[in-house]
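Removed from the display is one protein chain of the complex; every other protein chain stays in position.
Let's turn to chain A:
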Amino acid sequence: MLNTDLNLAAPDDVYEALVALHRDLTPEQSRLVNAKLILLLANHVGDAEVLRQAMAKARAGIAPAGRDGTRPVTA
């Protein structure tokens, strides 16, 4: 079960560290760092159900306005 209550002893320190991580990066570099961070944390968490709940929480309230490179095809 995803814990959405405070679980950090020093929340401001952690938030600051997340922001500081990107201070001198381009958007593309930031995207790579964030991706690495997510993969490292996902593996550390390990519980696929918790990860799915976190993914759903992260997506909630965002109306899709993009599309990816795949296209439906009929043959």
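Everything that follows uses one rule, which is that a contact is a pair of C-beta atoms (placed from the backbone, for glycine too) under 8 Å apart; a residue touches a chain by one contact, two chains touch by 3 or more; residues count from 1.
Note that contacts and distances are computed from a predicted model.
Visitor: The chain dropped from view, which UniProt name applies: "Heme exporter protein B", "Branched-chain amino acid ABC transporter permease", "FAD-dependent oxidoreductase" or "Acyl carrier protein"?
Guide: UniProt lists the chain left out of the view as "FAD-dependent oxidoreductase".
Visitor: In the full complex, which bits of chain A touch the chain not displayed? Write them out.
Guide: These residues touch the chain not displayed: 31-32, 34-36, 38-40, 43, 66, 68-75.
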